[in-house]
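Here the complex is missing one protein chain, while the rest keep their positions.
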Amino acid sequence: MARAAVSGGLTVRRAWRAARLIERRTETATASTLVLEVPGWPGHLAGQHVDVRLTAPDGYQAARSYSLAAPANGDRVEITVQRVPDGEVSSYLADEARSGDSVELRGPVGGWFVWKPEDNGPVLLVAGGSGVVPLMAMIRSRDGVSFAPFRLIYSVRTPEDQIYHQELRRRATQDGELDVTVIYTRSAPEGEQRPVGRIGADDLVSHGWPADVEPACYVCGPTAFVEAVSDLLVALGHDPAKIKTERFGPSGP
Amino acid sequence: MGIFTRGFGGRRRDSNQQLPPGQYLTRDFPVLSAGPTPRIPLDAWEFTVTTELGESHQWSWTELMALPAESITVDIHCVTRWSKLGTAWRGVSLETLLADVETGADFALAHSYGGYTTNLPLEDLLDGKAWVAYAYDGEELAPEHGGPARLLVPHLYFWKSAKWVRGIELMNQDSPGFWEQLGYHDYGDPWREQRYQGD
Partner (left out) sequence: MNEQTDEVAMYDGNTLAGPLSEVFAVELTTAVGRCRSCGTSSQVATFRVYGPEPGLVGRCPHCEDVLMRLVRTPDSLWLDFSGISALRISMPTDAAGS
């Protein structure tokens, strides 16, 4: 962390670092992954996030938090940005930012909502919309270092809203200890058995872990989703101390 | 100072002369809060003015509704930089509420249901500058915007227009309220851009 000398011999941590966009990947019509190069990146844990700050020519600044989408990889940092209607930062990152552009990054931060490969034991991941991003970092960080059984329940509005769709299918096919279930709240693909609708206790029972297995649970997404799922898990007998949540704020329209 | 981000313009900055420095026009009505929305049944609602001598004057909802009310159209300016011009409200002027209150105090601290407070000079509540407002845009004031009633002091940054207002405490000394304790300006004139302490 860079330090600046301040008079009197006091040093102040310089929290914001320059990050250069080196690659973008379209995930869905509204979400893109940005790969940033951050010299001196100290590494991070799956589940952590960064704050991204943009500065306009007149000095106006706007900052938003984005979860890290992939495990630590030298100076490369990946975030997946969902465009939010009227979102001044997400629109810029999802649509405007080009390779070579620089933004400022603060982090990695957030030491509670993390999964480490040393954590043994089954894991339940419940994602609402863009809440899948930090959970995907957890799944990706498992590669080759852990065989902990993971079950992901991913709630989306429509099939087109699924981020990491192909990668999740590939991983679930190849990895016997990873189960991925996608549930649809507004429209489902042809042949989908489950009726369209919000996540319920049945979904957690059918595709999650029984409470007596005592899984580590991670729930992430819009605030109302997170609240509802936490309540359902507790009602199903999961220990509240084993449920970790990250609220992304209000859901979009 | 941060590095400039190519291609980022931020909110469209209106060079509209009607706006105080650093503000932009918004079409919606953002909701900012410091806590859960209080729900106050009207039959339990009270508004209390307490003087520096400890005398109190109280109005129930029914009593508030019986007072002469005004319909006003004002511009409002939030310290977070959004402004709305020509917003329509209905409420009872603080002149009316303070008419029979004897006080030598110079300052006021507004108190809200839920614990929020904000301070301002007493004279900024008088002379047609402030209301206890209970209707916005022709409708009952919604809870997320401060209903059943909020303080409305449009000539100052909007954090002074305390939502869910429950009373005014008159004081001889200025006493910083919820945000003023944490760095926001004691007065808050948008035209002098008094956002933070020391501005």
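To keep things simple, chains are lettered A and B as they appear, and every chain counts its residues starting from 1.
The criterion applied here is as follows: contacts are C-beta pairs under 8 Å (C-beta built on N, C-alpha and C of every residue); 3 or more make two chains touch, one makes a residue touch a chain.
Predicted model, so just to flag it, every value in this text is computed and none were measured.
Participant: I'd like the shown chains that the missing chain touches, ordered by label.
Facilitator: The undisplayed chain, in the complete complex, is in contact with A, B.
Participant: Even though one chain is hidden, which residues of subunit A still touch it in the full complex?
Facilitator: Those residues of subunit A that touch the unshown chain are 13, 15, 49-51, 65, 106-107, 109-113, 223-224, 227-228, 244-247, 249-251.
Participant: What is the set of subunit B residues that contact the non-displayed chain in the whole complex?
Facilitator: Counting only subunit B, the missing chain is touched by 31-37, 79-80, 115, 143-144, 159, 179, 181-184, 195-197.
Methods note: only the chains that are shown with their structure count from here on.
Participant: Between subunit A and subunit B, tell me the centre distance in angstrom, where each centre is the average of that chain's C-alpha atoms.
Facilitator: 38
Participant: In the complex, go through subunit B and note every residue touching subunit A.
Facilitator: 1-11, 13
Participant: Write out the stretch or stretches of subunit A touching subunit B in their complex.
Facilitator: So the residues of subunit A touching subunit B come out as 16, 18, 53-62, 88, 92, 96-98, 101-104.
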